[in-house]
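Please see the structure below; I have some questions.
Yeah, one chain of the complex is gone here, protein chain that is, but the others are all in their spots.
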Amino acid sequence: MKKLINHPDYVVQEMIEGMALAHPQIIRKLNDTNILVRTDLNNAKVALVSGGGSGHEPAHGGFVGTGMLDAAVAGEVFTSPTPDQILEAIKAVDRGKGVLLIIKNYSGDVMNFEMAMELAEAEGILVEKVVVDDDVAVKNSTYTVGRRGIAGTIFVHKIAGALAEQGASLDEVKQIADRVILQTKSMGMALSSCIIPAVGKPGFELPEDEMEMGMGIHGEPGIERKKVVSADEVASVLVSHLQKEMPLAANDRVAVMVNGLGATPMMELYIVSRKVSQLLQESKIQVHRTFVGEYMTSLEMAGCSVTFLKLDNVLAELLDQPAQTIAW
Amino acid sequence: MKKLINHPDYVVQEMIEGMALAHPQIIRKLNDTNILVRTDLNNAKVALVSGGGSGHEPAHGGFVGTGMLDAAVAGEVFTSPTPDQILEAIKAVDRGKGVLLIIKNYSGDVMNFEMAMELAEAEGILVEKVVVDDDVAVKNSTYTVGRRGIAGTIFVHKIAGALAEQGASLDEVKQIADRVILQTKSMGMALSSCIIPAVGKPGFELPEDEMEMGMGIHGEPGIERKKVVSADEVASVLVSHLQKEMPLAANDRVAVMVNGLGATPMMELYIVSRKVSQLLQESKIQVHRTFVGEYMTSLEMAGCSVTFLKLDNVLAELLDQPAQTIAW
Amino acid sequence: MIQVEHVVKWIQLTHQKIVATKDKLTELDQAIGDGDHGINLARGLDAAIQNLSPDESKEDLGEVFQKIGMALIAKVGGASGALYGSAFVHMAKVCKGKKLISLAELAQVIEAGAMGIKARGRAEVGDKTMLDIWQPLADYLNEHIEKVSWEKVQQFLFEQMEKTKELVAKKGRAAFLESRSIGHLDPGAVSSTYLFIALCETLDRGE
Partner (left out) sequence: MIQVEHVVKWIQLTHQKIVATKDKLTELDQAIGDGDHGINLARGLDAAIQNLSPDESKEDLGEVFQKIGMALIAKVGGASGALYGSAFVHMAKVCKGKKLISLAELAQVIEAGAMGIKARGRAEVGDKTMLDIWQPLADYLNEHIEKVSWEKVQQFLFEQMEKTKELVAKKGRAAFLESRSIGHLDPGAVSSTYLFIALCETLDRGE
């Protein structure tokens, strides 16, 4: 394991310190925590808090700032943050208009955020939550935990953040977040796994000629292991999975995200996004905007995910609002 | 070699197509070339053209747009583009106020851009050039070719681009670019090498416990191979090399870039940037802004570079001007 | 009878076991989860034992369980932090004010822990989670309240643990794998097994 770190036990703390030191205009770190909050907390508005395990940078600290999140709580690598930390974040950014928690759908995240929510409510803070479950690689079943939350979460941050910035109520912000969640589907694939610093070995091993379709962003195994195919085929498979779950018709409008998982060169992301663009063009689907880059990573995993967000005028307008964050 | 590509021979073309398809608001591709030009060419102003071998994305196409470059010419992977392509870019963006070529200091780039410059001048176009040589890992000697151009190039794009946008003359834009070059120093290190798609094997092999200091961004060997040390030590070594070449005193003002080479997780970049911030703080050097992320990569190389740009009021003000590009 | 010093020893012994088997837990979690279970628990238990006052005899069982629960909630993170934490907090409630509990009461305490896990995780027995250790153990102790052989309990625990191998995960990260979760032990069930093996060993040495 080769990593530019000092000690596996301090990676999260030092990263958060590094982020706060690098961008004092945008964020600051709450003392003795791994919480980043935006510097401009003057505006009385609904506050947005998200977070989760670390290792997905720039998510979520990179999306804290005007027009997006008010705070991001970072847990240990791939480990949900604890309720006390989440509670502190809630208290730090609540300005009396209520707080929306944006949670990715993992048991750990859901439980810890719910516990924090209970604690905050006990202190008289108005709190709501939404749970993002955009990963279509996982079957949707009411009997189990449902789907995972992956890169589509960033669209929720952006759109809910824009509406909150405009002064909407907690209910309205929660509603729009839920609408985005409903219209957002993602799926990923990996060429290689990633290494949790404290573990020191990869989550799974992939032979030199194989790839993993639909793996999770924590190195969880995927739905299928296949021989490596071309970028065009990868794009086609991912798009067809998304289309199956959220059929898009001619003239439908979407935002597209081709998200790098950490080690994939931008060259490759654009080769994938080229095919995605072409497929959408062929189906006469209107692409409102395409985002290509690293938004929700998995440490040094090689691979990508594709996200479609089906837009209406309201969502499109909010998506286009400016935001001052590190990574949007 | 695992890559998300279709065929090694088409990676550059398909990437450029992908970029143009993804961001039609910002850039378009000139037919039958690998040239990206900005869409808003109305404003009569000095035009900025840069480029070089591919594999350094988002450089340079990611920096085309209002307030930065007017065109970027992409050569094959790690291979300077050819004079005919550069000439086409010059002709596409010249609006009668002259064109500045921003060249990284590699024999191939310098010669091909110079040839294009001669061809353009023969066609009556006013052309000037600047050559970026920020890499302090290489000794500065008038007997040889001098230093390489690496991540600091992006500061040249940004500041010269901002001045050009304000309507400055070709001379003025060239002068400020040269000033930025003089005040910009960078140095990098790698934990792993990268693979040119058409070659299929890494430029150098690094044992599991070694790193390469001062390697080039094309997989060129570095100045020293060492046992892997901590992120803090890496940051200290890089900073001390920069400080030796461009001593900074208390109250000097700098912009800092901690640039990922392709495969390094953002977590690690921020752990490095934390130490860089701390070192500058200790020396009471004012950090105007810190940029952490991927600006000038080397395909899937793991590692980073650190760049210091010494600022005065003029440079700081131009650096802060808005720019509409994919990657700034 | 079980008193505070037993609980302290129990958690110290658990800590030792988890630290010693961290890599194994990691591997189990890598197979059907994300690989952090061992690390998280080791870190959290370390905090829990640091937290226990050296003069624990002043405190009652409720206070001690509460302390352990809060330490786990604040330091483990992930699913198991919330769940183990909730378990101990629920255990604390039924021990409120008590300095001593009987074996029959112990069964109820563990039953309360299982309820905590169920309430927090919305899991049922058979979902391939740590609950598949907690609930059966509570039931077993309730049944054998008259005379317990701690060795037999250990054997029972290992049997329950092995049974998770054949289950399809319905809760937690492993649930995303659906039927591909079959054939793997549930990491949380394994760590819970160690937890209660440590309890058996503690009590075996003398209640």
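Letters A, B and C mark the chains in the order given here, with residues in each chain numbered from 1 onward.
The rule is simple: a residue touches a chain if its C-beta (ideal position, glycine included) is under 8 Å from a C-beta of that chain, and two chains touch if they have at least 3 such contacts.
Keep in mind that what you see is a predicted model, and the values were worked out from it rather than measured.
Across the whole complex, the hidden chain's contacts among the shown chains comprise B. Among B:77, B:238 or B:285, the one in contact with the hidden chain is B:77. When the omitted chain is restored, the residue from B:21, B:72 or B:138 that touches it is B:138.
Here the missing chain is touched by one residue of B:38, B:218, B:241 or B:275, and it is B:218. Remark: the residues of subunit B touching the chain excluded from display are 53, 75-84, 106-108, 111-112, 115, 138-139, 143-145, 147-148, 196, 198-199, 203-204, 216, 218-221.
The rule is simple: only the chains that are shown with their structure count from here on.
A simple rule picks the central chain: find each chain's mean C-alpha point, then take the one closest to the mean of all protein C-alpha atoms, which gives A.
Computed centre separation for the pair subunit A/subunit C is 32 angstrom, with centres defined by C-alpha atoms. Subunit C has its Cα centroid 55 Å from the Cα centroid of subunit B. Subunit B has its Cα centroid 29 Å from the Cα centroid of subunit A. Shown for subunit B are the residues that touch two or more other chains, of which there are none. Contact of a single residue of subunit C with at least two other chains is seen at no position.
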